[in-house]
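A protein chain is absent from this complex, but the other protein chains hold their places.
Right, subunit A next:
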Amino acid sequence: MRRNTPRLLAYLLLCGGAVVYLLPFLWMVTTALKSGDEVLAFPPEFVPSSFEWHNFPDAWTQLPFTRFLVNTLLITVLAVTGTLVSSILPAYAFARLPARGRGIMFAAMIATMMIPAEITLVPQFLMFTELGMVNTYWPLVLPAWFGYAYYIFLFRQFFRTIPQELSDAARIDGASHARILWSIMLPLAKPAIAAVTVFSVIGNWNNLLGPLIYLRDQDKYTLAIGLSLFQGQYTTAYHHMMAVSTLTIVPIVVLFFLAQKAFVRGITLTGIGGR
């Protein structure tokens, strides 16, 4: 009895909390299944009187969401690939290649993590305007190929946990640094690669600001922008809004469940969540 009471209390608190955290998701799905009239019924009901499954295709075709999906996938693949390549190389350098100025450069990199994105927003926009890259995917993809401080930091932390003896032995056998990175470090850094991939996919998938500032033509829009149009144009079509919202978070939820361990590892390694 005395041992079980605290345990029971903990379960009660956890279950209560879990309900609070999950209710919004439940509301999302049930709203997506309501009829257009029912979402505007007062008072609202949690469970729809009939499940309107056609809301999903209806909402999806209300705007060219298939097109938006293809655009989002294209940007995400290009940006994530760039992020991995351009973050792993500097991270290896910071972790394993001694050179004069390395410490100062590393400090400068950490310092950039604290500069608000708002500061670089205006000059970057002006630069891409000058380059004639507005209304193209360049502003959304190009920066990803030049290394993100946060991911470089994450990889560097991970590389430092890999025993130095492994690469020293390979050095003595005459292996180049590229070779050591590719054949020794990367296979051992799979959890870090998975974490950065997941963070970066989610970040690009959810990126709203970049597309909002740089994309003009509707056929170039991403899912995030397409969704935001609902808030502007079809304010009362909550069932359609929630149907598309549900569809856009499903891939992220699946990805999260597939890579949950890597995800948690990534957060605990650097102390910061994905961006």
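Some notes on this structure:
Everything that follows uses one rule, which is that contacts are C-beta pairs under 8 Å (C-beta built on N, C-alpha and C of every residue); 3 or more make two chains touch, one makes a residue touch a chain; residues count from 1.
Basically, contacts and distances are computed from a predicted model.
Of "Monovalent cation/H+ antiporter subunit G", "Urea ABC transporter substrate-binding protein", "AMP-dependent synthetase" or "Multiple sugar transport system permease protein", only "Multiple sugar transport system permease protein" is the UniProt protein name of the chain excluded from the display.
Touch with the chain omitted from the figure is made, among A:70, A:115 or A:169, by A:115. Remark: the omitted chain is touched by one listed residue; of A:63, A:80, A:140 or A:242 this is A:242.
Touching the missing chain, out of A:6, A:132, A:174 or A:187, is residue A:6. Seen from subunit A, the chain kept out of the figure touches residues 6-7, 10-11, 13-14, 17-18, 21-25, 27-28, 31, 39-44, 46, 85-86, 89-90, 92-94, 97-100, 102, 105, 108-109, 112, 114-127, 129, 143, 145-149, 152, 177, 202, 205-206, 208-209, 212-213, 224, 227-228, 230-231, 238, 241-242, 244-246, 248-249, 252-253, 256-257, 260, 263-264, 267-268, 271-274.
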